[in-house]
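All protein chains but one are shown at their positions in the complex.
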Amino acid sequence: MMTDPFTGGDDKLHEECGVFGVWGHKDASALTALGLHALQHRGQEAAGIVSFDGAHFYAHRALGLVDQAFGSGEVIAMLKGHCAIGHNRYATTGGTLVRNIQPLYADLSFGGFALAHNGNLTNAHTIRQELVKNGSLFQSTSDTEVIVHLMALSKAKGVTERLIEALRRVKGAYSLVAAHDNSLIGVRDPFGIRPLVLGKLGDAHILASETCALDIIGADFVRDIKAGEMVVIGTNGIESSFPFGQDGKANPSRFCVFEYIYFARPDSFMENRSVYEMRKKIGAELAREAPVTADLVVPVPDSGVPSAIGFAEASGIPFELGIIRNHYVGRTFIEPTDQIRHLGVKMKHNANKAFIAGKRVVLVDDSLVRGTTSRKIVDMVRQAGAKEVHMRISSPPTAHSCFYGIDTPSTEELLAHKMSVGEIGKYIGVDSMAYVSIDGLYRAMGEIKRDPALPQFCDACFTGQYAVELTDHDNLKTGTRVSNLHERKAKG
Amino acid sequence: MMTDPFTGGDDKLHEECGVFGVWGHKDASALTALGLHALQHRGQEAAGIVSFDGAHFYAHRALGLVDQAFGSGEVIAMLKGHCAIGHNRYATTGGTLVRNIQPLYADLSFGGFALAHNGNLTNAHTIRQELVKNGSLFQSTSDTEVIVHLMALSKAKGVTERLIEALRRVKGAYSLVAAHDNSLIGVRDPFGIRPLVLGKLGDAHILASETCALDIIGADFVRDIKAGEMVVIGTNGIESSFPFGQDGKANPSRFCVFEYIYFARPDSFMENRSVYEMRKKIGAELAREAPVTADLVVPVPDSGVPSAIGFAEASGIPFELGIIRNHYVGRTFIEPTDQIRHLGVKMKHNANKAFIAGKRVVLVDDSLVRGTTSRKIVDMVRQAGAKEVHMRISSPPTAHSCFYGIDTPSTEELLAHKMSVGEIGKYIGVDSMAYVSIDGLYRAMGEIKRDPALPQFCDACFTGQYAVELTDHDNLKTGTRVSNLHERKAKG
Amino acid sequence: MMTDPFTGGDDKLHEECGVFGVWGHKDASALTALGLHALQHRGQEAAGIVSFDGAHFYAHRALGLVDQAFGSGEVIAMLKGHCAIGHNRYATTGGTLVRNIQPLYADLSFGGFALAHNGNLTNAHTIRQELVKNGSLFQSTSDTEVIVHLMALSKAKGVTERLIEALRRVKGAYSLVAAHDNSLIGVRDPFGIRPLVLGKLGDAHILASETCALDIIGADFVRDIKAGEMVVIGTNGIESSFPFGQDGKANPSRFCVFEYIYFARPDSFMENRSVYEMRKKIGAELAREAPVTADLVVPVPDSGVPSAIGFAEASGIPFELGIIRNHYVGRTFIEPTDQIRHLGVKMKHNANKAFIAGKRVVLVDDSLVRGTTSRKIVDMVRQAGAKEVHMRISSPPTAHSCFYGIDTPSTEELLAHKMSVGEIGKYIGVDSMAYVSIDGLYRAMGEIKRDPALPQFCDACFTGQYAVELTDHDNLKTGTRVSNLHERKAKG
Partner (left out) sequence: MMTDPFTGGDDKLHEECGVFGVWGHKDASALTALGLHALQHRGQEAAGIVSFDGAHFYAHRALGLVDQAFGSGEVIAMLKGHCAIGHNRYATTGGTLVRNIQPLYADLSFGGFALAHNGNLTNAHTIRQELVKNGSLFQSTSDTEVIVHLMALSKAKGVTERLIEALRRVKGAYSLVAAHDNSLIGVRDPFGIRPLVLGKLGDAHILASETCALDIIGADFVRDIKAGEMVVIGTNGIESSFPFGQDGKANPSRFCVFEYIYFARPDSFMENRSVYEMRKKIGAELAREAPVTADLVVPVPDSGVPSAIGFAEASGIPFELGIIRNHYVGRTFIEPTDQIRHLGVKMKHNANKAFIAGKRVVLVDDSLVRGTTSRKIVDMVRQAGAKEVHMRISSPPTAHSCFYGIDTPSTEELLAHKMSVGEIGKYIGVDSMAYVSIDGLYRAMGEIKRDPALPQFCDACFTGQYAVELTDHDNLKTGTRVSNLHERKAKG
């Protein structure tokens, strides 16, 4: 997930967060650190843990990877208590500010409250302006803080009631984990856009963005939290409710299909589907929809591997690691001189010439955003002697921005927004180019086809059909700042 | 001001803050960094600057000395604008948290607002509890944030009016510098307990805790801000008002006399008095009040030097640097083994044996808090061969805690609270012991005597007569926490 | 290549070094940094570059990855000149000392001389003792320094002659790159145990441990340096000679076969063989030698992938990523409490349950040293529901230590030294266990069979038949120290 200075980024969309929570284990913060480690792919810029020991809350938040921030026994020892929640954060435009690192913590009139959020609220800005007008002081530039202010101002009695009242005001995608005096709370927004699962480790309860975070600590998977569900975990066990629907029941889910395509770890299960299996099935679907006569199926590493295996199995064309990735690529390297840039330095990838030369190659990648990296990879494969290069993408064209917690470039930068598939193929220099169709994607997911009236998944980035209304985006002029302050960016 | 692990601290009271502000200079943040550097003795744990360029605010706050945090051109370049305010902070009990570093900044409904505070509010806790109850979220544990919340909730129209409304609610000692859209504001509390001066550098206006911060940038001293005065500096020049008094006039001042004794830099002028000269005069007064037949007057370095010179001149006894200080003593050093501790290691001071041996020595120090360092110094001077050792202290006995912005030990730890002067002399091991009298101190300041009805200075630490009521202290049980959160202490 | 605190290391042998050199390019040091980056897998503890601009030498050596040490333009700018040599180092027992980081540099009577070495000398200790007796002062504990001292004491006229004289005294494995006034020198030991290749980038000449370091800068591969060959590259082009053989010709090579099995990068070519292809062929050979009826072939990531693909293709059993690796595993993490350790935390690997459950699984790994990691992986796969687990290793049993530049545990720690194949299978808990045979390995390499009289490869770690005599090992008692000094280990 590192940026390659020679190619200008890894050309992927990025998940913005991972969340984790534990109730009822004496090593709650250590388990949370491990859980965040397993969720590291969901956010690499910063991490935080807040724990609770029945009397006090304990917090540590830091820039960098989980290992760096929470690797020392001393830090974990300071985070006392049987309850802990944690958060991984991916930096979005505007810089990484320490005060933006989650979990948020607030001293409310009824006691301490800590909150971690995966997703994005689509009317946070609008509410924030109103709150500031009435005298609320915001400490972060994060949309999540709106929830805590609404709770602080609520006249409801209990914490849960205040949280429900606050969430009824906000719109968007949210999978939340929260901790206060006598409970650990998990909530998924009414459409269930972002993931959240429930696990068990002995008598302890776990909440996590993905099942791989249960696996790392040997916890059992219990079930997915449902769309619109709130679970309150305390000494009396788990209480479930659906406070946002009209009838107190679960909504039909609109889970983010891109989690299957790229964001989630291949060993995770989401909504009862194996991510790895879904990727293979998309690859197989792609092989059927866009067959090609070729000698080799080569994944663009590392994310293209499962769909390439699926494509190879379905097509009968041999699978080969035709592109080798250097796993030591760090965040920064020599700012190249013009002459060196001209060499077309291959910091991150190298073609496996022995297998490429003279062959017809099918490249399989999961998605294509700006196309810059793909151009370089195609060129590298051609220089290694490939006779033909065919690109197959295991998602439909990414033509619309996401407003539900994914870091997407502006629509103008999305290649699929401004070019047809054929033009994209020419732009990146391949002999043939194909994406999986939207219905092919739904078939891979086990559906017969996409239901245009009520799509089974959130696929707005492909179709432009947004599950939740985009209040801020519609109301506000571009560039309206949340804060008037430019803080010096912390060193990461 | 460093802590000596072998003696257990420098046994002094400590000023908690220095403030600085500039309006109307293109190098505002560089000047502020220099000003904070000159005020470094008022706070060494953290420093911050917020600047304003007419459109945006820019902030940097960091642990450590001003040089470390603001020494790079890159940091200063980021702090754009013609207006800047800065703050030095001395860490008090409870740890140094980045979120407590000032200036505070808030996005209020009318725009950005930045505030730096020297002093301490005596009813902040009481107000805070009420604000939290009504839905305010506090980000720091600092008392200063109360002012900003009161402003956010004010229904007054202008910024100045909101600030006045807020300040009318709070009690205590405060010298404030604030910046917002169209002005730089300076305020001194109704008793003028902490210092604040006005300066001029070409067309630019300067506010600073001490005149030495004007000198470093070559600015001219204009005048002290008066007790209870607010100055609003903008494009129309300076507007002065007295919004807290009954009649819009300045109150009689109760300026902190300890600024003259120890806190301020000797080259500063405060309320038209030279600090260095006041120290010499106290020394002279002490020589008259408590004369002694001796061979040498030796200052306890470095703060005892001016009063020792004054004592020597008045008594005719020669002044000598009989104790040499090692200026390289850092914050940490080898944790001594028992055997090494037993050696009585002299990390910081060494007796100048050539001059001490066989002599009758008068040691002059400015104050004595716990007495631990004094004991060691007296012992060191005796080991160097002194025939007699007499201690003279250029302040009255420190017997009461300060609640107006000075870091004081609890009353129980103050030596003068539990011992008579004679007992103190025995405890530290001298042949004679004397403090200047309270009237002697006032005489040195140019007064005939202390006016018990309306003392000319705040001298509560000596007399227990507090200028402003101690609401929090009186209302609250000890140990009531402002926040329920224990955050990991930042590394300094 | 990171150490997993929960499994006790990655249970692999490790290459100790990578070398790189450039002659005749104005960006010599930038190219060297890039080359070292591509060779990062050959040594992650430290890196160094020495450059030469015709008048002076310039050096920078630092602990850590190449990116960290050489990522800034400022460092590269300081390393001036048209010639540069570089070195990656893997820390061996005894700690990482800055003075041991290569390239070595010495001011000899004829001028400066810089040297980088991949390999290990087997009589360095014996020669060193003799040199110290005669007055030589050693600055490092590295065996390489012996070569420079022998050169310093040589009475031969030219640098090349002195180097030849020195190398005739030493025994062992060495691929050297050296720089002095008027040439870049490359040497491979008489048996050609460690790799060294020659490349060309425009008019510039390149020397590198592997071809992947040519690829990264877009240089063309020219040829392997031959066993016993010395190339001297200067303004007159390349001069080749064979100064160590009896007849000035190349020796029959005994190239390290483990480079193909694990050390080298899969995209490199060595002695005209594709490393990736060799790995696939060993996998295929293994499938023929040790067939098994199963549902899935699963590589132990990442190094087992190519041989698993070969095994899958030859056996017709589907290839699946049944074990997912977390690429964020850092060097340190929470020191686990007993309770957490008991959980069997999976920091680095997770089973892909969707594909494992109920299946007969063939695990393919490249080698097995102590067996600790393998046990945990087998256990993890079983817990994920595998019906059967079969282990196939794409190398013969590793039963002997290497003395030619590979970091091997002592013989006692090698599992294959103390157990039969069947016992190993029981120990790690599999249903069946097989290694490729030594002749199978040779067949994969394209040989008919191993020639026991004059083996075509160095395979001492499998056979115990050492190519070069082990003078130090035979002469010296274990534990004889090279230096009497314990230096504080530098922080990496």
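Letters are used for the chains, namely A, B and C, taken in the order the chains are written, and counting of residues starts over at 1 for each.
Criterion: a residue touches a chain if its C-beta (ideal position, glycine included) is under 8 Å from a C-beta of that chain, and two chains touch if they have at least 3 such contacts.
Every value quoted in this text rests on a predicted model; they were computed, and no experiment measured them.
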Legend entry - Chains on display which the left-out chain touches in the complete complex: B, C
Inset, instruction - Decide which residue listed in C:Gln68, C:Ser136 or C:Ser240 touches the omitted chain of the complex. - result: C:Ser136
Inset, instruction - May I ask which residue of B:Glu130, B:Asp267, B:Asp451 or B:Glu469 touches the chain that does not appear here? - result: B:Asp267
Inset, instruction - Have a look at B:Lys249, B:Arg288, B:Lys353 or B:Lys426 and name the one touching the chain we're not showing. - result: B:Lys353
Inset, instruction - May I ask which residue of C:Lys157, C:Arg223 or C:Arg488 touches the chain that does not appear here? - result: C:Arg488
Inset, instruction - Determine and list the subunit B residues touching the chain excluded from the picture. - result: 26-27, 30-31, 33-34, 37-38, 40-41, 44, 65-68, 70-73, 76, 201, 212, 215-218, 265-267, 269, 274, 276-277, 302, 305-306, 309, 313, 318-321, 324, 326-337, 339-340, 343-347, 350-355
Inset, instruction - Against the chain that's been left off, what residues of subunit C make contact? List them. - result: 50, 56-60, 75, 78, 98-99, 105-109, 111-112, 132-133, 135-139, 148-149, 152-154, 482-488
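The working rule: only the chains that are shown with their structure count from here on.
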Inset, instruction - Between the chains shown, work out who touches whom and classify the graph as line, ring, star, complete or other. - result: line
Legend entry - Angular offset of subunit A relative to subunit B [C-alpha, multiple of 5 degrees]: 180
Legend entry - Distance from the mean Cα position of subunit C to that of subunit B, given in whole angstrom: 62
